[in-house]
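Below, a portion of the complex is reproduced, with chain positions unchanged.
Think of it as A and B in the order they're written, each chain with its own count starting at 1.
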Amino acid sequence: MNEIAHFSQERLDPSVRDMVEDLICAYAFALDDEDIDRWPYFFTESGVYVLTTKENHDAGLPIGIIRCIGRGMMSDRVKAFHTANIFEPHSYSHMVSRPLIGRGPRQDSYVARSNFQVIRTMQDGRTELFATGKYLDSMVIEKDAARFQERIVVLDSRQVDILVVMPI
Amino acid sequence: MNEIAHFSQERLDPSVRDMVEDLICAYAFALDDEDIDRWPYFFTESGVYVLTTKENHDAGLPIGIIRCIGRGMMSDRVKAFHTANIFEPHSYSHMVSRPLIGRGPRQDSYVARSNFQVIRTMQDGRTELFATGKYLDSMVIEKDAARFQERIVVLDSRQVDILVVMPI
């Protein structure tokens, strides 16, 4: 994402930055609040969600761990999540950095990169750094709010077996 | 805090967002810098500070671990903190996410939600993730600066015995 270094010089309309940052922020809070049914609606109808590792991403391998194309496929994952919910009780807390934001290829489209951490707390109080990495996003403005056209979640670690069900 | 999802659509005056974010930020830095005497002054005269757990909060239980009503009660806690300071030397570092911010019930009142982490570093260098959770805030603008009317600290963990003295 060296391009970010270049596109970050341009000043965006402050309301665009607010919309983009609010989207990134609301997405994280929805997952933390176990409001997973809202998850597909942070994306456009044809939006794409990819979960991959830094190792794969840096090697240019397009094969992610998870790839959801469109809200329909995302809703299927949400259903799977509800039925597969056999875990020990726990909660998540996201921490997302300020994003660098630039203009995307189309009118009213934007790209962004941010860092994230997810902390998991088990019911007995144990906490662990569950995942860290970066979000590489493309967004469009739809009806006065931003939505993801594509969100690529790049995990720092390649140990990801446990991540199959819950979106990051 | 599903309401946040709705109120986050509205654009606020950028100077209001700045005042609210500066308040949240300065509060964290004051605690990290052991400048605890300033703590009551981040609240209005009648401000309320509540420390509770996710378990209690989600169950709608208003009983927190700590509840301070008004700056007087907060100043008493500050005094207790100074006299009870018998700990092994350590320092805290807060990390607070961007808040979602919305209008509150009154003119010039605002509500916000953010995530936080507190890292504790012991003098020998050991670090631990001391606390994670979310801040649920109500704020008012007083004399060109924001202050908390209410700050509810919702801890992800229910293991909180150690938290009795220091504000989060």
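Keep this in mind: a residue touches a chain if its C-beta (ideal position, glycine included) is under 8 Å from a C-beta of that chain, and two chains touch if they have at least 3 such contacts.
These numbers were taken from a predicted model, which means no experiment stands behind them.
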- line: The full assembly in this file, of which 2 identical chains are displayed, is built from a number of copies equal to 3
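Assume only the chains that are shown with their structure count from here on.
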Field: Gap in Å, rounded to a whole number, between the CA centres of chain B and chain A
entry: 26
Residue numbers on chain A that touch chain B, as the complex places them: 14-15, 18, 21-22, 24-26, 28-30, 32-33, 35, 38, 91, 93-96, 98, 119, 121, 123-125, 127, 129, 144-145
- line: Note: in the complex, chain B contacts chain A through residues 1-2, 4-5, 8-9, 11, 14, 17, 54, 95, 97-100, 113, 115, 117, 129, 132-134, 156-159
